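The structure appears right after this line, and notes come after that.
The other protein chains are all here in position, but one chain of the complex has been omitted.
Showing chain A:
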Amino acid sequence: MQRRSFLLGMLTLIALAPVKVWAALWNKTAFEAVKINDATRSLNISAEIPTQDIVIIAPDRAENGAIVQVEVHSKIENTEAIAILVEHNPTPLIANFMFSNGAEPFVITRIKMAETSDLKIIVKSGTQYFTRSKNIIVLENGCG
């Protein structure tokens, strides 16, 4: 069942892929990767430096995985981008935010979590990548 629905899903995605200029910007390989390491590799992230300078505010336990509010801010100088990943989601890469012209490296958003997993944040600063994770227990699956 799993494989069939995955393949159907992929076919649907391919069939519906938009032919728009901006679509070229969307990192299809990274967002469709099913393994977290493949997703980060597709974002050209190589060495990740663990840090305490990323603040993650998220629940320890989420009642409903369909809506998990996550707040992230980076205290790292020259933060250019913040990527949000959930290791055990069917496709781990959730979002990649890029900041410019005075936008603070700060974001609050709501994500889906299929099951209990680490939430992983990766911050880009110049050529370096910093990371911090937080485990979130999910009581009810949110990736129907």
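Everything below uses one rule, namely that a contact is a pair of C-beta atoms (placed from the backbone, for glycine too) under 8 Å apart; a residue touches a chain by one contact, two chains touch by 3 or more; residues count from 1.
The definition used in the following text is that contacts and distances are computed from a predicted model.
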| Per UniProt, the name of the complex member that is left out, chosen from "ATP-binding cassette domain-containing protein", "Thiosulfate oxidation carrier complex protein SoxZ", "Tryptophan synthase beta chain" or "Nitrite reductase small subunit NirD" | "Thiosulfate oxidation carrier complex protein SoxZ"
| field | Candidate in contact with the missing chain, chosen from A:55, A:103 or A:137 | value | A:103
| field | Contact footprint on chain A, counting only the chain that is left out | value | 5-6, 8-9, 12-13, 16-18, 20, 22-23, 25-27, 31-32, 66-69, 71, 86, 89-104, 106-112, 142-144
